[in-house]
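Only a single protein chain was left out; the remaining protein chains are all shown in position.
Note that the chains take the letters A and B in the order they are written out, and that residue 1 is the start of every chain.
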Amino acid sequence: MHLSTSIWVWVAAFFTLAIFSFLYKDNPFYKFAESVFVGSSAAFAFLNLWFFDVKPKLWDPIASGNILAVIVPLILSILMLTRFIPQIKWLSRWAIAFAVGMGAGLGIVGMLNGYLVPQLKGTFLPLWVSGDLATTVNNWFLVFGTVFTITYFYFSKPIKGKFGAAAKVGIVFIMVAFGASFGYTIMARVSLLIGRIYFLLHSWLGLI
Amino acid sequence: MKREIPLLISFIAGTLIVISLFVPHPPFNKMEETLNSWYIIVSGFTFILGIDSLLLYNWDKIRRKSKDWPFALTVILSFVVTLVWGIVSGVRTGHIFSTNSTFRNYFYLYIYVPLQATMFAILSFFIASAAYRAFRARSLNATLLLITASIIMLGRVPLGNAVLIPVLWIAVLLIAWVVLLEIKATTSASTRVGYILMLILMVVIAVPLTKFLYGNLSAATDWIMDIPQMAAKRGIMLGLALGGIAVSLRIILGIERSYMS
Partner (left out) sequence: MNIFESMSKIDRRIIYLILFIVATVPFLFKVEIPMKPTSDVVEAYNFINSLPEGSAVIISADYDASSMPELQPMLTAILRQLFSRNMRVLVMSHWALGVPLAQKAVEEVAREYGKKYGVDYVVLGYRPGLQAVMVSMGKDIPKTFDNVDYKNRPLKDMPVMQGIKNYDDIGVIIGFEAGSVGDFWAQFANARYGARIILGSTAVVAPDLYPYKQAGQIIAVLGGLRAAADYENLVHHKGTATYGMTTQAFVHFLIIAFIILGNIGYIATQRKRRS
């Protein structure tokens, strides 16, 4: 066992244990750690904005005398900041409208060109591949799994008769997918715990 | 004016982006490039919206000396300390994340990283507790979900196939238990015979299934992920994509205006 001699590792261990202490019950150590996290996260939003966005994209061009090249985004950015001044808050809507409109446009482009078209193309598979039973079976699963899942989410028609049967098969696929997601989620959460335990045992306590 | 101009802005921006997908030629490709470069700058500012209310809320708590005000003070203080430390260290070394910045080497790596990582690590405890408490085979669908999740969890770790055998047989025994309870409860002789046949069938299937999964668990997990799981995810996402397109169109056409409130 080689206990860490770095004060910073001890600080990190303190915050790690403070958060873990919540598992026993809510307590001042946890509340303190949580408050530090919330406050510094808010500060990061400003720091990231300055160092990754405003400085390279607005400040530097302006400092080199090239203000005209960035005049529109500069105005929009300033309008965005009017949100913090109640009297002229409404002006920020212009900038937000720009961001929302762009987001909507990019959303349509992404969904249409980036999802619907290639994904539908991927679903048009041959239902009979001669000499390859495995591929044939998989293609059936793939095509009808997709179609029946969509059927289950089609709410404009009552789920009855043949349509209802298709939807019932759809729900089987959906349950398998949710099961897979659930299994993977457990896997991910456990990995995160492993990461912290490794830190405590390795970097702090020096046991491994 | 207060409403029309924003609607017009979002209409123009959204429409130009969509047109430029179908007509990637001048002038639209140039317009798209310009709009994107503006958007990259402006969208950064959306991350700080709402932070004023967080700070005001905590400031108010301190001012009124309400319960837990010392923690509200901690929020404000850590905001200020992080900001000042970041700015000083960032300006001195050229960037907050410069390899020689004290902000990165001490604050980020030894305070922020453990805080954020541990916040998410405690979720593993909650999910374990939830698995124990809520993950019940209440219906056929729930059972299917449970079985898939278990196969995946075992299929992705070493020794999973060895553990799967007892797990599978315990599951068979549990199902047999439920079926036996049903047999006891029912009065009709034919239903009883049906249940007994079902039990025998289950055991008959379980033997080769165990053998197959022991040798091919990893491949079986891959198959579940690649085929049925994938098909359902695609079906769900296709629905979401259509919905997403509809919402985006409503925004561009000014029908959906909740962002203006």
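FYI, contacts are C-beta pairs under 8 Å (C-beta built on N, C-alpha and C of every residue); 3 or more make two chains touch, one makes a residue touch a chain.
The structure presented is a predicted model; accordingly, all values stated were derived computationally and were not measured.
**Q** For the full complex, which residue in A:P28, A:G114, A:G164 or A:G206 touches the chain that was left out?
**A** Reading the full complex, the residue touching the unseen chain is A:G114.
**Q** In the complete assembly, which of B:M31, B:V167 or B:M198 touches the absent chain?
**A** Hidden-chain contact among the options goes to B:V167.
**Q** From the list B:L8, B:I51, B:V113 or B:L242, which touches the chain that is not on show?
**A** Here the residue in touch with the unshown chain is B:V113.
**Q** Write down which of B:Y57, B:W177 or B:Y214 is the residue touching the left-out chain.
**A** Only one of B:Y57, B:W177 or B:Y214 touches the chain omitted from view, namely B:W177.
**Q** What does the interface between chain A and the hidden chain look like in terms of residue numbers?
**A** 23-24, 44, 48-49, 52-53, 55-57, 60, 102, 106, 109-111, 113-115, 117-119, 121-122, 142, 177, 180-181, 184-188, 190-198, 201, 207-208
**Q** Which parts of chain B face the unshown chain closely enough to count as touching?
**A** With respect to the unshown chain, the touching residues of chain B are 21, 32-33, 36-37, 39-41, 43-44, 47, 94-95, 97-99, 104, 108-109, 112-114, 116-117, 119-120, 124-125, 127-129, 131-133, 135-138, 146, 150, 153-154, 156-160, 163, 167, 170-171, 174, 177-178, 181, 185, 218, 222, 225-226, 229-230, 233-234, 237.
Criterion: only the chains that are shown with their structure count from here on.
**Q** Using the average of all C-alpha atoms in each chain as its centre, how far is it in Å between chain A and chain B?
**A** 7
**Q** Okay, in this complex, where on chain A does chain B touch?
**A** Checking each residue of chain A against chain B gives 8-9, 11-13, 15-16, 19-20, 22-23, 31-40, 42-54, 57-58, 70, 72-73, 76-77, 80-81, 83-84, 90, 93-109, 111-113, 115-116, 119-120, 122-123, 138, 141-150, 152-153, 170-180, 182-187, 189-190, 192-193, 195-196, 199.
**Q** Which of the residues in chain B end up touching chain A in this complex?
**A** Listed in rising order, the residues are 2, 5-7, 9-18, 21, 35-49, 51-52, 54-55, 68, 71-72, 74-83, 86-87, 90, 95-97, 106-107, 109-125, 127-128, 131, 141-142, 144-153, 156, 224-225, 227-239, 241-242, 244-245, 247-249, 251-252, 259-260.
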